[in-house]
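My questions will all concern the structure given below.
Apart from one protein chain that is not included, each protein chain of the complex appears where it belongs.
Letters A, B and C name the chains as they come in the text, with residue numbers starting at 1 for each one.
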């Protein structure tokens, strides 16, 4: 099997998806990145480090192996590449990973406080609270391990890394971007709700029903 | 009477009106929808489920009967179709329905707290408070019944559904979109006002005068 | 003297300036308007009522006399025309008036609380606090009288009308729009500052120095 066409397709998708981070206001300057696993190969593609979103092209997106080493590309990979690689190595069903410092999600993360499930849209997409992962320094597998350990214990495709920001996963890069967009949206709405009182909890059984229906019925099937 | 031209016209209008939801920041990803009754027919048109706003075309807008069953269109109707259909069946003067999870309206909804009428623009458009409807799960007529019961007891064309979001109605789809835009605008302004103290109430008699004047005098007549 | 060319020039300017209200997020749907006095004539031009900003053209801008009666134009004038007319009749140096329900200014207005002068940019533009005018119903000269009485007692070109929104004045329509933009900007910044504590006051003598310098030195002279 020739993996080249798949690589180029994922590069184009991942390049284009960065524009969604900009459109939804999830990123400032160059602080946020999308990666996507290459189907049929032990590879993923990711944003180059410190390159502005305006300047991204499919060719500038770099290709890495699952240890995060550069395989193809003229740029240095994102400084978050080790965390993405760890997720791909340990979560085989994950096809896309997104990292941002989006304002409201990062504010919950700065307090190390999970976002409670008080909106039906949150039950739909996250199946419960959005959990907090540990404080971890960049430079080894600490961040990746914190992401995977936390996500494996929750329904949520998003984890708030303490004092840092948010990582989201999906079956492909587009799903992970959707989770990043919805995470900031509910982080903001629940924050605003909490500013003037206590939101009403949704019973766990109703959260489960909503999550099950959304995962199986929503969309074009 | 041939209903076809009316269907196509409403499809075009409803397609275009989704761009207003995006422009005013009322929706994230695909979470929000507009529908419009087809004049002279027991039909309404509505957004297809899970399709991004960028990809909407008049042809992609689906046509449903008043029980919410698909009559024409190649996509699955919005997962909120049953709620829209219930409104059209029980409120014959309603020609348009909008549903969003806009941030500030949803924040009031998460606390199940009506928005008090403390702005003249709110008196104009809503004729009093914006009320809260019950918590209801998707999947049967619970949401539709909650919308209709609440709206019938108030002047407001908008209802905050507990833990969920906002539904608005209008004589046509454009009026319902206007109500959705104004609902988020006043939800935000009253929220901001309340953050630093108590807004001053407007006497009921003045609310009534403002509402009456706006409904009968404003605009190009 | 032939006033026709001046009318058409002011119509073009006032039409174009409405785009600044949209750009700075001061207006939702059709809720805000700009007017401009016609030099050399007892006339002013103003937005037509209920027309969307996208649809404004210089021809759609209506011309009124200083009693607010329609003199030229195919549309009904803004429902706020009487307030604008009152200002032009009683403040001969005013060449432009703007009215919006911008979020943060309206939030202070809903609490009837003046915005304290705690920013040098506020001292520059407003020369002190932004004051609150009375609650007044639309339909007679109450709003206009409230605006003029309040502005005459302050340096500020902006007044927060209780439970309503903001009116600003200027030597021409562009200056009044600038005051509306800066009013919302400082209303927001001071609100945000107050959310986490008390801003530090600026001594009155320093406010006076800043205001004097800005009114006389800033810009291209």
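Basically, a residue touches a chain if its C-beta (ideal position, glycine included) is under 8 Å from a C-beta of that chain, and two chains touch if they have at least 3 such contacts.
Keep in mind it's a predicted model, so treat the numbers as computed, not measured.
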item	value
Partner chains on view for the chain not depicted	A, C
From C:120, C:149 or C:215, residue that would touch the chain that is not displayed	C:120
Touch criterion as defined above, residue of A:9, A:101, A:154 or A:213 at the omitted chain	A:101
Contacting the left-out chain in the complete assembly, out of A:9, A:90, A:145 or A:191	A:191
Touch residues of subunit C, complete complex, unshown partner	24, 118-121, 178, 181-182, 185, 188-190, 192-193, 195-200, 202, 206, 209-210, 213, 217-221
Touching residues (missing chain, whole complex) on subunit A	28-29, 31, 48-51, 75-76, 79, 101, 103-104, 106-108, 110-113, 135, 137-139, 162-165, 191, 194-195
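Keep in mind that, in the parts below, only the chains that are shown with their structure count from here on.
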item	value
Topological distance between subunit A and subunit C, in contact steps	2
Most centrally placed chain - per-chain CA mean versus overall CA mean	B
Between subunit B and its twin subunit C, rotation from the CA superposition, multiple of 5 degrees	90
Interface composition of copies subunit A and subunit B: same or different, split at half	different
Where subunit A and subunit C are represented by their mean Cα positions, the distance between them in whole Å	44
Centre-of-Cα separation between subunit B and subunit A, whole angstrom	31
Shared-contact residues (touching 2 or more other chains) in subunit B	195
